[in-house]
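Note that one protein chain of the assembly has been removed; the remaining protein chains are unaltered in position.
Take a look at chain A:
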Amino acid sequence: MRFFAVYGLLVGTVTTCVALLFALVIDTEPDLNGRPDTPLPTAWPSGVPTGFPTDVPSGFPTGFPTELPSGFPSDYPTGFPTELPSDFPSDWLTAVPTYPTDYPTGFPTDYPTGFPTDYPTGFPTDYPTGFPTDYPTGFPTDFPTLSAFSTSSAFSTFPTTGPSVSSDSAPDEWTPPTGPSGEFPEAP
C-alpha cells in the first residue's frame, strides 16, 4: 500500500521535525512572566549538617535526673503518692452516688387538662356597631388663632380624639378567663 507508506512517512517525518523544532528551538524556556528564575544552589550552605548525627552533643544528659533541679520548691512531691489525700472519700472505689430523692419524676399531675369551659364564646354582644353618631361633623370653626397657641389653655378647646369605640364599656371590663388556680391556663 504505497498510499499509506508515503502518507505515513510524510506525516511521521513532518511531525517529528516539528517536535524537534519546538523542543530545541522555539519552546526552550519556561514562561516566567517577566520574573527572574529561581536560582538552584550548587551546594549545601556551609555549616549545615548533611547527615543524621551519630553522637550526643557534649553536656547533653545521658540518663534520667536523680534530684530536683536547683531553684525547685523543696516540698515538691517526688515519686508517686502512697496515701490518699485526707479529704478524699475512703470508699471511692465502691461508693455509688445516690440520686436525689426529691427530684421530680413524671409529668405533673396537677396540670390543667382540657380547654377552659368559661372561656367567653361568641363575639361580645355589647360591641358597639356602626360609626358613632356623636362624632363632631364639619371642620371646627372655633379653631384657636395663632395667638391663642401661646397659652396652654388654648389646647383645652382643641378637639380631642373621638370618643372611644368602646365608649359604652370600660376598656378593662373584659378580663381573660382564669383557671382553677387563678392563673390564665396554658395550652394543654
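FYI, a contact is a pair of C-beta atoms (placed from the backbone, for glycine too) under 8 Å apart; a residue touches a chain by one contact, two chains touch by 3 or more; residues count from 1.
Following the convention adopted for this analysis, contacts and distances are computed from a predicted model.
Missing from the rendering is one chain, named in UniProt as "PrsW family intramembrane metalloprotease" (options: "PrsW family intramembrane metalloprotease", "NADH-ubiquinone oxidoreductase subunit 4L", "Adenosylcobinamide kinase" or "Substrate-binding domain-containing protein").
Checked against the full complex, the one of A:T38, A:S58 or A:S90 touching the unshown chain is A:T38. The residue from A:E29, A:D55, A:D87 or A:D102 that touches the chain not shown here is A:E29. As for the chain not pictured, it touches chain A at residues 1, 3-5, 7-9, 11-16, 18-19, 22-23, 26-32, 36-44, 50, 52.
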